[in-house]
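Missing here: one protein chain of the complex. Every other protein chain is in place.
Letters A, B and C mark the chains in the order given here, with residues in each chain numbered from 1 onward.
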Amino acid sequence: MVADPPVVEATGVTKRFGSTVALHEAAIRIDRGQTHALVGRNGAGKSTLVSVLTGLQAPDAGVVTFGGERAPRLADRDAWRRRVACVYQRSTIIPELTVAENLFLNRHDRGRGGLIRWGTVRRKARELLDTWSVDVDVRVLAGDLDVERRQFLEIARALSFGARFIILDEPTAQLDGAAIARLFTRIEDLQRQGVTFLFISHHLQEVYEICDTVTVFRDARHVLTSAVGDLPRAELIAAMTGGAAGAGAARRGPSAEAPTVLDVSGASLRGSYTDVSFHVRAGEVVGLAGAANSGRVEVAETVAGLRAATAGTVEVDGSRPVPGSVPAALRAGVGFVPQDRHRQGYVAQMSIADNGTLTIPDRLGPAGLIDGRRRDGFARSMIEKLAIKAPGPELPVSGLSGGNQQKVVMARALANDPKLLVLINPTAGVDVRSKEFLLGKVEEVAESGSGVLIASDELDDLRLCDRVLVVFQGRVVAEIPRGWHDHQLVAAMEGVDLDG
Amino acid sequence: MVETRTAPGTSSPSATGGGRRLALARLRDLALIPAIIVIAIVGQFVSPVFLRGDNLVNVLQTMSEIAVLVLAQTLVLVVKKMDLSLESTVGLAPGVAAWLTVPVGAGHGLGLLPGGWSVPVTLAVGVLVGVVNALFIIRFGLNGFIVTLGMLIVLRGVLTGISGGQTFFRLPGSMLYLGTAQWLGVPASVWVCLLLFAAGIVVLGFTSFGRSLYAIGGNVDAAKAAGIRTDRVLWIVIVTASVLAALAGLMLSGRLASVASAQGDGYIFTVFAAAVIGGISLNGGKGTVFGAFTGILLLFMIQNVLTLAGVPAQWIGALNGAIILIALALSRVTGGKVQD
Amino acid sequence: MVETRTAPGTSSPSATGGGRRLALARLRDLALIPAIIVIAIVGQFVSPVFLRGDNLVNVLQTMSEIAVLVLAQTLVLVVKKMDLSLESTVGLAPGVAAWLTVPVGAGHGLGLLPGGWSVPVTLAVGVLVGVVNALFIIRFGLNGFIVTLGMLIVLRGVLTGISGGQTFFRLPGSMLYLGTAQWLGVPASVWVCLLLFAAGIVVLGFTSFGRSLYAIGGNVDAAKAAGIRTDRVLWIVIVTASVLAALAGLMLSGRLASVASAQGDGYIFTVFAAAVIGGISLNGGKGTVFGAFTGILLLFMIQNVLTLAGVPAQWIGALNGAIILIALALSRVTGGKVQD
Partner (left out) sequence: GDTSGSGASGAPVVGVDYPRSDTDFWNSYIKYTPEFAKELGLDLKTTNSQNDVAKLTANAQTFISQGVKGVAMAPQDTAAIAPTLEQLAAKKIPVVTVDTRPDSGDVYMVVRADNRAYGEKACRFLGAKLAGKGAVVMLQGDLASINGRDRTEAFNDCMKADYPGITVYGEATNWDGAVAAQKLQTDLTAHPEIRGVYMQSSFALAGTLQVLKQKDLLVGPQDPKHVFVVSNDGIPEELRNIAEGHVDATVSQPADLYAKYALQYLKAAIDGKTFSPGKTDHDSTIVQVRDGLLEDQLSAPLVTADGGTYDGVTSVKNDDKSLWGNKL
């Protein structure tokens, strides 16, 4: 055991992107057969380390060794792939190619004359996916798969190289509970076969569930490495954030006579949800829980005006905004944080000020003109209120870290002093500290008399809700008041009725 | 920048880093100014005429119509679309007006409408072309490049069809006005061009409508989620661009007192080159109207210098192209990755 | 789709939905076949000459050079780049060869090299242009559209420069071969074109190299992660496209027994129209070589029918454009969102 060289060891690794230092003399050592967790806040440098360890990028300084030998040249991709397989944080699925081809990209089965034998490729793909019980036609385009299947495709491909060392960079971020369980069963199988893992996640309970050792990165540096069992959760968080974790204060619920700010009745949208009715009162926080594809996101998007229900009504603060019109919803008093901040949340090359005030053009100046000073004033107060780390309101949002980008999106949702705040996955991919902060803000907003609707499958998001409505296959199947146990909610989301 | 990271919890970008990025973004707007100055100096060496007022007015006048096209294309590019058909609209819009208003005897028009109708007809054709483009692109979701490529061919063909390939002469007075009048001693078309650019700078830089163009070009889903009526804005942009092209055509026909059936042919290459050299991104959401103006100004100054220098005709094309490529490469160096 | 959701755990897209999508993906390849059949029937009505062997060979021969350009552009589009300069390479590559090999007295060449050098020189110019493009695009990271637009202008200018705008003729025999020889009673250029397309179908459909083009066009980072040497593949594609353009130029000069200084002008519009109608996406990673072939075939069949029908010349342009637009709209209906 002692004589065994580590599967991989990186020492003194430094990597800069322009003026950003992504890794500063970072180090990691992963021993054979271990499942090693790497945690840290957004932008701590985890994914950068992954790209160094998989040979996608050369470090500016530092040494990487595999089993005691120096890493291969960057150009020698085959050598890298024999040593390490990886599920990258950013999707490496090519949507225009079929499932089968994605699985065997650049290692097609070739017959005489070096031509690809598509039949064999498809058969092998079928076999591979069967072992994962992923039920898809391997001839469909990968782009037509849902997010979860795509993630499994990614995982199945990475694990199919037969490498003895596998890196998983936030593999669970896109998966729901059942899928995560399936993935973990598979990982445990491989662990028994002696495969070594480097596992990255913002879900700390997962670290405790399947990992042996944990390394914490903070601000581009290695902070500590420890056996998982020796490191209580609070200490782990402290190591990540460089301070003690704060505890959320309990919040009073809304008063009984608080007016209704959202009334959804009999809403249906073909293919997404059916006959959904509920209401949210001023000062109340209501959760919409459900698995991926349950329809919860679509319900929330309907309220925000991104979709129009085919039947039923949505009433916001006593008025019925035109269905399917975001501007109408805005006027009715809805503030909105969309599902995916990269896709719908912000315009990357526009400044914080412009992004933050996109929903309130009428407050920036007369006759559609923008008064730059007034806009920047708005933005400065946002930066202050939400503690956005930025040198000034003119910085493009692309220059912010993930957590801060999400804060900008939240700031915009709050910009028009909403009567009703609609949040979809508000803390997805956000580290613990930022998460606490954002959720604290949500509570503050509720305290001040706005209604809040949170559509999420993240238990931490739902914990602060006064009520959680569980959506299963397009219908609201349960209403669970505050104070639930995790397993109770998870079971409801999976469609399992614990009460029989 | 390492030191800014040493204090835990203050991993914010250093103010200087942010400031530098900001300064670069502003500089990009002015990226061509050095090149313009260099050309001006070279021009003055080549011929003492170059910096004389009347020559500069010449440059402005001859570029005015194409500059309006550049403005139109800039709007379209900012929302991440493309409109190749602008070059055909430049010919077709005044062509239809001439066809309908030029009397049967004098030219070979139909003489169906009195001359006063020519300007409204020109602009109406612009609107119509824009509406057709918008229908295909926004309503039917077809790719803008290829729709407008098809339209370019169709519209050019329609102009050849109605004109029988001949040039319309003897245009009504109202069509000539913009191309021939002088306001305060400077050609009206120069004023129109400068005023349109000024308006463009104000609208794109200082109004929420203009900002919504950048938002759409940068991330259309985000723009939609932020309550911008993206389809409506796109309609307005595409139709406006066509109307601007029709206006450019009107100015050009006025200046040449005729509508040739090939009017506008090949302009689109120059228009794209000017816009991109001027810092407009083909990927949407980036670049300013002022930058676009410097782009087209640079190109026309170069042409003017080449003409004054009496460069052998056969080498003008190669020289012009080489200078464009160099300007492009330089604008990348001075202004960051301008072209993406 | 609601009913497929009722069974827990099978929230997969229904098999029928997947199957339908699958069928569509394959159909896209054949999307133009109905249109081609319709044109063939219309053509036969218009003139009994249309379906005769010699007329069909005419169509194939006249489209052969531009078809090779379409193939070249297809490769480039699949990797999500663009090469506008192909149309200038068509003229420049054989132009340089003629300039160097045509004797001083006969044409107005320099006569520096013996005639046998003309073919290697043509291809070498193709390589050179490709290398310059690749340098700008891959090495310096400039936008392909605008680099090749600049190159289009420069290369065209260089050809005008070396030829003085005149046409090179009395070309050496080796340059004439491909454009004039007959193999098995069919023009050699038809064979070359068909063989190149067959090779394209095999390479893009059945080799790892070909698939890597699609991977790069679909997601260049993912391709890199999958071990594809993306830069190397891009270099090969861009240079190959230029060489194909040079070859197309050689075939064209051979057929016309001369190199006009305007050779290739305006081809790029047709090339893009054919590729896109044939299902090649401008956003990379989509479309097949066979589809591209049906695209250019359709366009040339239409032109042939219009010629046989004796459509008044001034309306040919408009009709041609309108048919392209319609084909485009139809290919969207039959083949899904072809154009994105």
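In this section, contacts are C-beta pairs under 8 Å (C-beta built on N, C-alpha and C of every residue); 3 or more make two chains touch, one makes a residue touch a chain.
The shown structure was predicted, so the numbers you read here are calculated from the model rather than taken from an experiment.
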Visible contact partners (per top-of-document touch definition) of the missing chain: B, C
From C:155, C:175, C:260 or C:274, residue that would touch the chain that is not displayed: C:260
Sole contact to the chain not displayed, among B:133, B:160 or B:294: B:160
Absent chain, residues of chain B that touch it: 47, 49, 52, 54-55, 58, 61-62, 65, 107, 160, 164-167, 169-170, 179-180, 187, 252, 255-258, 260-263, 265-266, 303-304, 307-308, 310, 313-314, 316
Sites on chain C contacted by the missing partner chain, in the whole complex: 47, 49, 52, 54-55, 58, 61-62, 65, 160, 164-170, 179-180, 252, 255-258, 260-262, 303-304, 307-308, 310, 313-314, 316-317
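Criterion: only the chains that are shown with their structure count from here on.
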Whole-Å gap separating chain B and chain C, where each centre is the average of the chain's CA atoms: 29
Sites on chain A at which at least two other chains make contact: none
Interface hub residues of chain B, defined as touching at least two other chains: none
Contacting residues of chain B [partner chain C, same complex]: 136, 140-143, 145-147, 149-158, 160-161, 163-165, 269, 272-273, 276, 282, 313-322, 324-325, 328-329, 332, 337, 339-340
Residue numbers on chain C that touch chain A, as the complex places them: 1-2, 5-6, 8-13, 15, 18-19, 21-22, 25, 202, 206-208, 211-212, 214-215, 217-219, 221-229, 281, 285-286
Of chain A, residues touching chain B in the complex: 16, 18-21, 24, 43, 218-220, 241-243, 304-306, 326-327, 329-330, 336, 338, 343-350, 354, 358-359, 361-362, 364, 368-370, 372, 389-392, 394-396, 399, 401, 412
